[in-house]
Structures are given as structure tokens and as C-alpha cells.
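Reviewing the structure listed below.
One protein chain omitted, others in place.
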Amino acid sequence: MNSPTAQALPERGWINEKIFLGMPFWEYLRSLATPGNFVAGLIMAIGVPLIAYRFIFGLGAATNLSQTNPWGIWIGFDMLSGVALAAGGYSLATAVYIFGLKEYHPVVRPAVLTGFLGYLFAVLGLAADLGRPWNLPVPIFLSWGGPSVMFEIAWCVVLYLTVLGMEFLPPVFEWLGWPKARMWAVRMTIGLTVFGVMLSTLHQSSLGGLFLMAPTRLHPLWYSPFIPAYFFISSIAAGLSMVIVESALSHRAFQSRIDHHVNIDKLALGLARGASIVLFAYFFIKLQGVADGGRWSLLNTGYGYWFLLEMLGFILLPSMLFAYGARNSRITLVRWTAAWTVLGIIVNRLNVSVIAMNWNVPDRYIPSWMEVMVSITLVTIGISTFRWIVNRMPVLRELPEYHES
Amino acid sequence: MIPHDILTLYSAKMLEYGIAVLFLLLFIPFWKYVQGPSRVPAFATSRAATPAAAAAEWFLMPLDRAFHRGHAWLKDSADGIVTVGMDDFAAKLVGPLSRVSLPAVGTAVGQGETGWRLEAIDGRTVDMLSPVDGTVVELNAALSSAPETAETDPYEQGWLMRVRPSRLRANRMSLLSGQAARQWMDETLAGLRGHFAPGLGALAQDGGVPLSGMARAIDAEHWDQLAATFLLTGKEDLHA
Partner (left out) sequence: MNLNRRTFFKVAGAAGAVALGPAKTATASTSDAVVNAGRRGVLVDATKCIGCRACEAACSETNALPGPAMLDDAAVFAKPRTMDTRTYTVVNRANTTGAAAPARFVKRQCMHCVEPACASACLVRALDKTPTGPVVYHKDRCLGCRYCMVACPFSVPKYEYESALPFVKKCTFCADRQAKGEAPACTAVCPSGALTFGKRDDLLEMARERLYAKDSGYVRHIYGEHEVGGTSWMYLTDIPFEKLGLPADLGTYAYSSLTQASLAAVPFVLTLWPPLLMGIYSFSKRRNDIEAHGTDRQQEARHE
């Protein structure tokens, strides 16, 4: 028999309600003892001291970077792949607020949150990689290297982090219960979205533009004057795929937080359609790059086969699978294809930064276990932050009092 | 820019134009294929994986069903026989069941008239209205041994009966689906929340309120009358 819960409950403080999910402190602590949290805790218990070790003893002690290979997976994975996969923020915001596709509204908030956390942790990965991260304010406030692509990236990322943070203010204010502030934050949405798309176009492409400076180091199949366009277009596909994956995982993991009215499958199919078209176009522009450089003979080499695998297996194949899955409502196929596409984007970014870079030099780079562990730790902290926020703020569903009809 | 030898430039340029034309030719059919007709997938009930204590504030409303205001649903099938059941709201309202009394095969049922009776574990009963006119052709045999299925999985395993409809098109006029059904559920919910004690309102969205047997949670003494009000089978609702 259910005990009647209609009686008045003891008054809980703001912290208990907002931070401890309405539970008393000890009960909240006990509720944290889950297997997932245990694994995350274990990872952080190893990873956080490793980060300290890197800063105390220097990059040489913690990484396999060398004079020949100055960039490793903290750049290739944490920074480049992280930023590409966080592109769901601007892609979904554009779809919903600029193209007016209101049916995707249920996924725009998690996409913006994924975007914000993605960028935040990409920047943290960068800070781990920089030799002197305390000088991060220098390119913003003190000394401006205008001709540098890196300079433009630094500015764009700083501005874009701000934009994403501000785009995420409405759910924060709803959580805090400040309707006036929330209204003011919502009014900024369209302006922020436009600004954000602009910044994203610039820095997504510029991250590729960095490698324009390495014509002799980067393998000719990946080196092209069009790398900026490749990075930008693939970031759209990456963002859409990441939103499909994230929404699938969130709807399983956060059962009590989702809006059961939302047909997430239908939305995923729509996103798959978009990703399919983008990947199709991306395949052809990469093909154009091969033609433009006259590089056909290179396809018949070891690196050529790897390039073909990236093109056919990680770009053309997911494009076709997304198309088939979207058309025939195969939601499981679409989800697995999205995960595969995410992997493909990571493969591409690692190719450009680490694998096809210095391809003709005997001293090749392999990440140290510490570099891998730090990357895993940063991702774990990012996911944990995502969970913390989603469990408290209206990200996966709207509060009824703010429900826009 | 890697300099080109002028001679290879000619063939390279022709190839580039060729690839671009190829892309344009392929793009049109590809776009059509991708945008092609797609069925809206049936709403998967995720309830089965949810621990009973997890609170969700909304109720599952699959898009492939049509709903009657008495909180019953019906679903078409190719052979012309419709499947009938109770919706998630009704299931949660009444809570765990000890018996579902269905009409015998061959009985005539009428839309808006009493269709079946639910008996909760404390022995009290609530009637529900049939969403359709027709003749009962099959009952869900599983319910006689496991009546709780009707409450835990109301849309799939917990279907109640199959009916051969006599006036399906006319019946449909009184049924709700899609956006209209959602709006109706919003209104129902608003009506239900009015019954909650004020102090509970803020906690409702973050969990803590068990949903199974909501009527009992609101009013333990007269929950069956409260449930009947929502299911439109209260004394004053029935057309004698």
C-alpha cells in the first residue's frame, strides 16, 4: 500500500533542493555509490595526479612528444576532435533558431550543453599541452600575432566559449528560478546563435588551416589548400552525429529526466538525414582535393589504402547507412552509424595531426600511457559534469511553467 | 600551394569539373532518396527498464494509437480488427491490479459505454469506457494469470482485447491523437496536479512522488471515486 505522500514534507534548504537533488546530505552521498560513479572515480583518482605530475615534472616526463613531433593526442584528440564533436551546439542552434525547425527544440539544449562542455574540456586539454598555459591571456590582452591562424583560433574559441555559456543561461536561470533573468537570456538567443555560427565557421575551418603550414610534413593525400573547408564541413556531420549518440545515451541513462512526450527517434532520423547529405558532400570535396593535387597515384600506397579506408569506410559508408536508416526508420542502425561517424571524425583529426603528419620521418610518435590516461580523465570529467547538470537543470525536458507552445 | 606543372594542370582541371558534374548528377537522386517517405516509428515504451521509484511527470502516449477521453486507446491493424487497451495515465492512476474483468468474446461494446472493470489490490473497482463500437473477438489471455501486466505495460503486453469495429470511421471522430492528444493529456495533468498538496508541487519534477497508484496517493479514502472521475465512469458520468 502506498503511504500517502500528500502530507506536508519537511522544509529543505536551497542547497538540498538544488544541489543534492532534494535529498538530505547523507542520503545524497549514499546515492552516489553507483558502479558508474565508481569507475569514474577510479579514472579520476589516477588521472588527476597524472595531470599534477605533468605540471610538476614537465611535458617530457609525461608525454612522448619530441623535437620532431611537437603535437600529440592532446592536440589531435582532446583539442581537434573535441572541438569537432562539440559542433552540435551551433548546428542544432542554427536548425532550430535560424532555420526555424522547431521540432528539434527538445535536442537543442543538450546539444548546446554538449558543445559548451566539449569546448571547455578541449581548452583544458590544450592547457595540459601548452608549455606555459599561464600565458593564455597573452594573445587576448597583450601581444597580437595577427598573421597567425592560431591567433584567430584563440580569439574565436574564447569568444565562442562565452557565447555558448550565454546560450546555456536560460536553463540555468530556470533551475535557479529567476524568470526575469531567464527572459532576458532568452531574448539574446537569436543574436548569440548568429554570432556563434560565425565564430564556429571561422575556428572550425581554422583548426584545419593550422596544417596549411606543414606542406612537407603532412602526407599529400591529407594536405590540401582546402583543409579548412574539410574541417568545417566535417564538423557539421560530427556535431549531428554526436547529438544522435548523446540523445540516445541520455534517454537511456536519464529516464527520470526526459520528456516522454518527445519522440526522440523521429528527431534522430531527421538529424540522420542531415548528416547523410553533409557526409555525401564532404566525400566529394575531399575527392576534389585529390584531383586538384593530381594525387591519384598515391592511392596505391600504404598511406593511400589508409586514406581510402577513411574515405570509403568512415565517410561514404556512414552517408549511405544514414540515408538508408533514415528512409526506412531503422533507428538502431542510425545510432550505430552515428557512433561510427564520431569515430571516423576522430580518425580524421588524428590522421591530420599525428598519423599522416611526419609520415616520411623515421622518428614517429606514439602516445604514452600517461597521455592516454589524461585524455580519458578529461573526457570522464566532462561526462560527469554533463550528468551533474542534466540531473538538476531542465535540459532534457522543459519545466511546464516555461513551456513554449 | 604546391605548384602544378602546367601540363598536369589541364587534366587535373578537367577531372575536377568532371567530379563536380558527377556530384551534381548524383546529388538529386540522393536527396530524393534521403527525404523519401518514412513511417513514424512506434513509440517504444521505456517504462520496463525504469525502476518503480523513478518519477516521470509525463505519461507515455504512443503516436500510433488513438485515445478516447476515458483513457482507453485503440490501435488499427491490417486485418481490420482493432486492439484496445488502457493508457499509461489510467494505469498509473489506478495502480497495481489484482484482476481485469473483460467482457466475453462475442459481446457487443459501445464507444463511451462501460467496457471493462479494473480491480485493484485493495479490492476496490473502477470501470473504464470502451473507445469503439463493435464485437469482442479476442481477449488477452495473459491477463488472467498476470493481471498486473495491464498496469506495467499497458501498450504492448498489457493489451486488453481485440474488437471487430462496426463504425470505426464515425468512432474516430471522437478519438484523439497526435498534438490534440498531447494537449488533452496536458489538461488532464493540470487537473490532476490541482489535487496534489501545495508543498509537493516543487518536488514533483525531480522525483520523490511515486506514480503507481496516484489516485490512492491523493485520497486514500475515496481513491476509486477520484479515479472514476478521471476515467469518466463516475456515477454522474454514466448514462443510465
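Should a chain be cited, it is by its letter among A and B, assigned in written order, with residues numbered from 1 in that chain.
Definition applied: a contact is a pair of C-beta atoms (placed from the backbone, for glycine too) under 8 Å apart; a residue touches a chain by one contact, two chains touch by 3 or more.
Because the structure is a prediction, the values reported are computed rather than measured.
Undergrad: Return the single residue from A:Ile73, A:Ala185 or A:Leu210 that touches the missing chain.
TA: With A:Ile73, A:Ala185 or A:Leu210 as choices, the missing chain is touched by A:Leu210.
Undergrad: May I ask which residue of A:Met23, A:Leu59, A:Ala356 or A:Val379 touches the chain that does not appear here?
TA: Answer from the full complex: A:Leu59 touches the omitted chain.
Undergrad: Determine which one of A:Thr34, A:Gln67 or A:Asn300 touches the chain that has been left out.
TA: A:Gln67
Undergrad: With the missing chain put back, one of A:Val108, A:Ala185 or A:Leu202 would touch it. Which one?
TA: A:Leu202
Undergrad: Give the residue, chosen from A:Gly131, A:Gly302 or A:Pro362, that touches the chain omitted from the document.
TA: Answering carefully, the residue with contact to the hidden chain is A:Gly131.
Undergrad: By the contact criterion defined above, which parts of subunit A meet the unshown chain? Give residue numbers in ascending order.
TA: Against the missing chain, subunit A presents residues 55-61, 63, 65-68, 70-71, 94, 97-102, 129-133, 135-136, 138-139, 142-156, 159, 190, 193-194, 197-198, 201-202, 205-206, 209-217, 225, 228.
The criterion applied here is as follows: only the chains that are shown with their structure count from here on.
Undergrad: What residues on subunit B touch subunit A, complex-wise?
TA: Result: residues 1-2, 4, 8, 11-12, 15-16, 19-20, 22-23, 27, 30-31, 33-41, 43-44, 46, 49-50, 54-61, 63, 95, 122, 182, 196-197, 199-200, 202-203, 205-210, 212-213, 216-220 of subunit B touch subunit A.
Undergrad: Residue numbers of subunit A touching subunit B in their complex, please.
TA: 1-2, 4-9, 17, 21-22, 215, 220, 223, 225, 251-252, 255-256, 258-261, 263, 265-266, 269, 273, 276-277, 280-281, 284, 287-288, 291-294, 322-323, 326-329, 331, 392, 397, 399-400
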